[in-house]
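Chains shown are a subset, placed as in the full complex.
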């Protein structure tokens, strides 16, 4: 199949499947609707030892957070602390206690985060057919608030593609497909089920901390899943509610076949309503799964309910 | 027992129990250490129907969020949206997709949030004896990052004090004690166990949305738990890891007996290492518990891992 230079995502995905309308004209959470009480109870049954993990990358680190070029790392500002009492500037509270307060300035897509389903679109329509102009000044429809109101509880499965390839982390721009996900599951001795939340490890975010920002950002192109109609069909058939990775965009930055940027955002997020969770740290979870051979678990997450937000920070929890 | 006007919290709590050193000299998460794998598995077993709830109050609402006087509600700023394409200002991405991005400015104690154990102190020492000067410019010890790294998974129990008192919400400044918590549990037909995460409903935050900001802030004084040595001993004996309410400070603003401001922050947070989760919306959960008579559940939460943070936003999840 040949795509010319600059193929439009709209052309590439002309015949791609959509879940628009599947959960009614007002739906804003898409494939998360696959996660009902049965999926919750099934996920609960995957808990065996009571171990727990959190997946957020630390935020507002004075040494700098990893962040997509063009965005900015979060900044934390101290408002009050013991220094104010040291120099006589602090208020006196009845009873004489002291306290510390702070504030933050952050890009909502600049840390471990859930994308709203309305974060990326083409052809003038968001997920579920909402008018793209509804994004002006804030997402009126399909904002991250809807995802935050619902929360995500289900059976998660870790698929360690870096381990499958025998690498600490994938190379820049290295791609893989759903076939690789199946191969990873097979190698791990586990099975991807319908309605599973997929946690895909590339190791890439670990390279930020291991190599430093200069090397990480040089000729920046992330590794990741790459588009094919078959991959989209597989996500559609498997009714995957939520795709989570340790990269910033959950897919290879530029699709090497079509030349398009991030076409899976169109195919999976906009068309199928798959929620994207990005920039997670899966290193400790992966090491534990190698240790005990248990690659599935209860996954619980809820992004902040940012009203009209295009995305929101989150600290997902895994319970094994 | 009589306390003079302006009693110091340091005096009031001179003989109060502490958990300092109990989990080693470097501990930063305090009573969360009571939540081990056994507590996780026990909490898992309280899940029956697969229902889920999220507890965060929406954030950065253009109409205004509830926030402690002196702090400021979160603000969201649009960075890019369909408007940029409407007027020809947007970048062209290969493949032609559009997207929306935004940023946020927020007080870290200005929404549903976990307090760091180092958020409030007296006598020059934080929880676990850390020097108060370690708070300068950011919490070097006992910051919210430690809580975010760990996450909180355990058995939660909702105690509906507003319902116990037959009110939609408690009055301004209305107090209650651990005896009332026990009475609420009894009225609900459930039992508070050791290591339970307590979710206490006063209905107060609901009054913000029902009455409006003007009435909510007029003569501002929150209702809540009030200090007594017996209450502190009860929390100590019950080894409560986490106290969560639908008020901004988790206790009555000014203790009516001692005149001290927020003495339970000293007694429970600083001394016993009990984590505080504030400003939650418990209305839907409470209505459901009335309906099915199940007041205990799996509670899962993880605040953002803000490096050196005094607190962090969170969207807790309850699974029944």
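In order of appearance the chains are A and B, and numbering begins at 1 in each one.
Everything that follows uses one rule, which is that a contact is a pair of C-beta atoms (placed from the backbone, for glycine too) under 8 Å apart; a residue touches a chain by one contact, two chains touch by 3 or more.
Since we're looking at a predicted model, the values are computed, not measured.
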Assembly copy number, counted for this structure file with 2 shown: 4
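Just so it is clear, only the chains that are shown with their structure count from here on.
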Centroid spacing, where centroids are CA-atom means, of chain A and chain B in whole angstrom: 26
Chain B-facing residues of chain A, complex: 6-10, 12, 36-41, 44, 47, 49-54, 56-62, 71, 74, 76, 78-79, 81-83, 85-86, 93-111, 116, 118-122, 132-139, 145, 148-151, 153, 254-255, 258-263, 265-266, 298, 300-311, 313-317, 319
